[in-house]
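One protein chain omitted, others in place.
Up next is chain A:
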Amino acid sequence: MSTNALRARRVRGKGAGLGLLAWLLGIAFFLPIAWMALTSFHSEQDAATNPPSFAAALTLDGYREFFGAGGGASPWPALINSTVASVASTLLVLLLAFPAAYALSINRVRKWTDVLFFFLSTKMLPAVAGLLPIYLFAKNAGMLDNIWLLVILYTSMNLPIAVWMMQSFLAEIPVAVIEAARVDGARLPTVLARVVAPIALPGIAATALICFIFSWNELLFARVLTGVVAETAPVFLTGFITSQGLFLAKVCAASLVISLPVLAAGFAAQDKLVQGLSLGAVK
């Protein structure tokens, strides 16, 4: 942008200047991702130059390398494992959290706030606190390197978030709607499926997306408890920690591909993201 254009903007007042600042900061924060995306489409030679080659020829070689064209390990098993672990644990979370949220919002148990805070407090227990016993248990039970162990652990990791989120969504449903259905003689499962679920659907979808993100991202448990068979996508990425010659384009392609599901889920859940991340405390 020319200095004249800049000056013209400044004249338009403080508001425009602050808007520009917001844009600059937004671009600065996004720059590493944009650079990662650009580098992933460069050849390895162009990716490793100083000064950087912004306008180098584009190629899909980085992606071909990542998907195993050059004889490296294929990422597909890891991607499939991550999908299984994230989707299965998210479904299990919803299955457990929905009835629980019902008992904490619509038809409330006594001391329901204490129960809610118990769920929250488990979220504050660091993962490392239970890591060793879980490892020893898995070893003795022959569950090491088994994706279903991760499904169970990811469920426990996300259940408190889901209970809190769903509780706050269900609490917004007017009691009169539910009462009316019950007066009409509908049984509880029917009420849940036909009345409560449709109203709460956007909230349930947002909860599912956030649980999916956290499961997909998880590294510590996956790193300790899986090996060859059940390796997840983040564990696959740890293979890039030590430099291996010219491999920047491949690293960028790998990072981008493995982040895509999270970016997609995150933007889909954008409006409810804060509520989920703050465990329902912020609307």
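Just so it is clear, contacts are C-beta pairs under 8 Å (C-beta built on N, C-alpha and C of every residue); 3 or more make two chains touch, one makes a residue touch a chain; residues count from 1.
Criterion: contacts and distances are computed from a predicted model.
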item	value
Undepicted complex member, UniProt protein name, chosen from "GntR family transcriptional regulator", "Lipoyl-binding domain-containing protein", "Phenylacetate-CoA oxygenase subunit PaaI" or "Sugar ABC transporter permease"	"Sugar ABC transporter permease"
Candidates A:36, A:60, A:91 or A:199 - the one touching the absent chain	A:36
Selected from A:85, A:206 or A:252 as touching the chain missing from the view	A:252
Chain A, residues in touch with the chain not shown (by the definition above)	15-16, 18-19, 21-23, 25-27, 29-30, 32-33, 35-36, 39, 47-52, 96-97, 99-100, 102-104, 107-137, 152-153, 155-156, 159-160, 163, 168, 171, 213, 216-217, 219-220, 223-224, 233-234, 237-238, 240-241, 243, 247-248, 251-252, 254-256, 258-259, 262-263, 266-267, 270, 273-274, 277-279, 281-283
